[in-house]
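Below is one structure; the comments refer to it alone.
Only one protein chain is missing; all other protein chains are in place.
Every chain is named by a letter (A, B and C) in the order it is written, and numbering of its residues begins at 1.
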Amino acid sequence: MPLTGQIELTDHRYGKAENRVVRFTKENARHEIRDVNVSTTLRGDFAAAYTEGDQRHVLPTDTQKNTAFAFAKDPGLDTVEDYAIALATHFVDTVEPVSSARIDVECFGWRRVSIDGAEHEHTWVRQGPQVRTAAVTVAGAGAQRRTWVLGGIKDLVLLKSTGSEFAGFLVDEYTTLAPTHDRVLATSLDVQWRFAEHSGFDWDETYTGIEATLLELFATTYSKALQQTLYAMGTAALERFPMLAEIRLTAPNKHHFDYDLARFGIENAGEVFWAADRPYGSIHATLQRADAPEAGIAWQP
Amino acid sequence: MPLTGQIELTDHRYGKAENRVVRFTKENARHEIRDVNVSTTLRGDFAAAYTEGDQRHVLPTDTQKNTAFAFAKDPGLDTVEDYAIALATHFVDTVEPVSSARIDVECFGWRRVSIDGAEHEHTWVRQGPQVRTAAVTVAGAGAQRRTWVLGGIKDLVLLKSTGSEFAGFLVDEYTTLAPTHDRVLATSLDVQWRFAEHSGFDWDETYTGIEATLLELFATTYSKALQQTLYAMGTAALERFPMLAEIRLTAPNKHHFDYDLARFGIENAGEVFWAADRPYGSIHATLQRADAPEAGIAWQP
Amino acid sequence: MPLTGQIELTDHRYGKAENRVVRFTKENARHEIRDVNVSTTLRGDFAAAYTEGDQRHVLPTDTQKNTAFAFAKDPGLDTVEDYAIALATHFVDTVEPVSSARIDVECFGWRRVSIDGAEHEHTWVRQGPQVRTAAVTVAGAGAQRRTWVLGGIKDLVLLKSTGSEFAGFLVDEYTTLAPTHDRVLATSLDVQWRFAEHSGFDWDETYTGIEATLLELFATTYSKALQQTLYAMGTAALERFPMLAEIRLTAPNKHHFDYDLARFGIENAGEVFWAADRPYGSIHATLQRADAPEAGIAWQP
Partner (left out) sequence: MPLTGQIELTDHRYGKAENRVVRFTKENARHEIRDVNVSTTLRGDFAAAYTEGDQRHVLPTDTQKNTAFAFAKDPGLDTVEDYAIALATHFVDTVEPVSSARIDVECFGWRRVSIDGAEHEHTWVRQGPQVRTAAVTVAGAGAQRRTWVLGGIKDLVLLKSTGSEFAGFLVDEYTTLAPTHDRVLATSLDVQWRFAEHSGFDWDETYTGIEATLLELFATTYSKALQQTLYAMGTAALERFPMLAEIRLTAPNKHHFDYDLARFGIENAGEVFWAADRPYGSIHATLQRADAPEAGIAWQP
């Protein structure tokens, strides 16, 4: 039955993506670096730009870029979360048509170059592949003001050579997988957590603590499935960090297949594997505190 | 105020991502090809795998892979949408713990090699960069059965050398952009549309028609902003294809900057541009029919 | 035996890589586009910059960028080869320390948007994934002047569903592959050809002709191995285009594996394949005319 109802613009947003901002602090000889990728997204009263090409309410994305760079100087980038809160708040408070602003930040890691055990004062080497993320949404004014902060880590690549099995699963007519009681477990973890509050604790310490918790639980959980490992990681993070309301974990199961060397008269006792690219398992879990404050539009891109 | 509420698994899903399935039809000398990337996602009663490592309800992702390949043979891949509907329906209907299944398909384009104007019967050259997509979600049983189909296209790279301006915009203290009345407009379009029905019309014809509509409107719309262009494209697609309930368009504004050649005594009248990588504008629009059926979980990943 | 000889700077070069130049011709309502990625490389008397940090002979890479953009206006980008020759010649002729210059160009394909069969005058859609390439090296002055031109195509993805076998190969203790007399042959071709001359023929026609020749021979050669197919492609290109001195072909063997559906009671008669990512075969061939002029530094990066 063909539709005939009126066509409506039901959602819209816009912004400047991937502003590559590098901020140094040079107050003394020992410089500091913050290397970030900042994306801005504005929601609000911009419908006329779509329906009529009327730009009167549209703050150019070029302006948003300028603002992202300017805010890197003042208030600065001491922490990516406070920077993003300040930037989002600025757009909501000073740009009339903006009803909410979201700031996404990727923060790239750098380690000081070390020479004979001494850290160099102004030279760094990139650390990865994992990237710290933050996504801040600010909406409303006055008593309606809401601020949501998501922290996160992505591309955290982990592997364990034992302590993982997969057995006792459901079998149907297309099932050919053999159960295994000792396998390699590997993943490239993407995690985001929602804070219940946005002050009163140290952003960087919390990030470091959550990352360490994820690593620890991946290592120490005897895994009957990647699902179980994710659940253990998420539970521990929420338990140890009471400022967290919710955590979402996404993990590819990066398959490592035993390479059949018996064909050549060689024993392969879990020593030689082929690391496959595609396809891969894809596992997701969301854990939340029963008393978590509502998420609002925190998870909207 | 630290949270103390109980930790709950509030959402979970899993599947096998990026099964690279290639299906030929060889019934006669003129072969046909369907080259797809298939991802499966199951939702349902899998909580015990997370909380207790109990796999009894878990259909292995390896099984899902086998099934994706088997279904490429029968019922086959004549259209990616019908294939995805069949595969999703299979999981919901035959795997007891599954409450809903989503199948994502990327479909890569191939053109027959042409020799002196004659198409070769079994040789192709890849066409791109644009990729056709489909995302089918099937949920429930009996009277509760729902089937949602999203069609789409991504990485459709478009450029026009005139017929685009950007002026009359909001100005604040961080605004330095000069208005322009003739600029290059370029984007790499990602679009998804939701069908109101899933039978009674030709999937391939509809796809081809929507793609042509998007190209046409991009070309013929005098653009006062990329927002306006997206709105025109979305409106035309909904108007011309009454089986569509909704369309979502995402478009980077791939900036092309006039290169300043006046410094060298050379006139550059909109002829030489630098195509920048980052940052880029990022524009989104969702259009929907007032009488669109509800979207349910169609847009959940 | 530790080495004690003096340390010498035995080679050096520098330039500006990946200048994304877009050039329009707007002489009439029907605009033309050339979209290229230009890299410059200079060789010559720059040793002092390395050994002493003395920049007096160093033309900044920023200047090379400016020049690449300026030359896109005049003499222009009618053909990428003539543009590259002009740009390389400029550096050798006007920048005293430069002994040779190499210009690498990637040229991205665009097709005009077609509306009801009519080509639009100023709107295009990107074509790919294949990319046309050119690499021009100019060296020396006066009678010593040499100009080498390499043309090429890369990322030309080809597939045939039959007409390919692989059998009768060498077998050793690690060989487990079964011979096959009907397989899928797929590759992503990278080819470069060296011209014996750099004028007297049409660059664009030659490119189009060589691309068509490669496609034709891939399609029509019954392949006993990818090696044989490459040889047939290269031979035909040299035979048909007498201005070519040499051709170099690089081709991954993009493996497509029959998916075993017999386990599910389903026959798979060469219809359903898994397209694998890694590892892949990697095949190379260089063909040259016996009377080819010497290549000099044409192949140096």
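One rule holds in what follows: a residue touches a chain if its C-beta (ideal position, glycine included) is under 8 Å from a C-beta of that chain, and two chains touch if they have at least 3 such contacts.
Computed from a predicted model, the values in this text were never measured in an experiment.
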Touching residue (missing chain; options C:Lys26, C:His198 or C:Lys224): C:Lys224
Which residue of C:Ile7, C:Ala29 or C:Ala143 touches the chain not shown here: C:Ile7
Missing-chain contacts mapped onto subunit C: 1-20, 39, 41, 46, 49-63, 65-67, 70, 94-95, 97, 166-172, 174-177, 196-197, 223-225, 227-228, 230-231, 234-235, 238-239, 242-246, 248, 252-253, 278-292
Interface with the unshown chain - residue positions in subunit B: 173-174, 176, 263-264, 277-278
Residues of subunit A in contact with the chain not shown: 19-26, 31, 33, 35, 66, 69-70, 72-74, 110, 113-115, 120, 122-130, 156-163, 184, 212, 215-216, 218-220, 256, 259, 261, 263-264, 266-277
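One rule holds for everything that comes next: only the chains that are shown with their structure count from here on.
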Angle (degrees, nearest 5) of the CA superposition of subunit B onto subunit C: 180
For subunit A paired with subunit B, centre-to-centre distance based on mean C-alpha positions, whole Å: 23
Distance from subunit C to subunit A - Cα centre to Cα centre, in angstrom: 38
Shared interface positions of subunit B, touching two or more other chains: 19-20, 66, 70
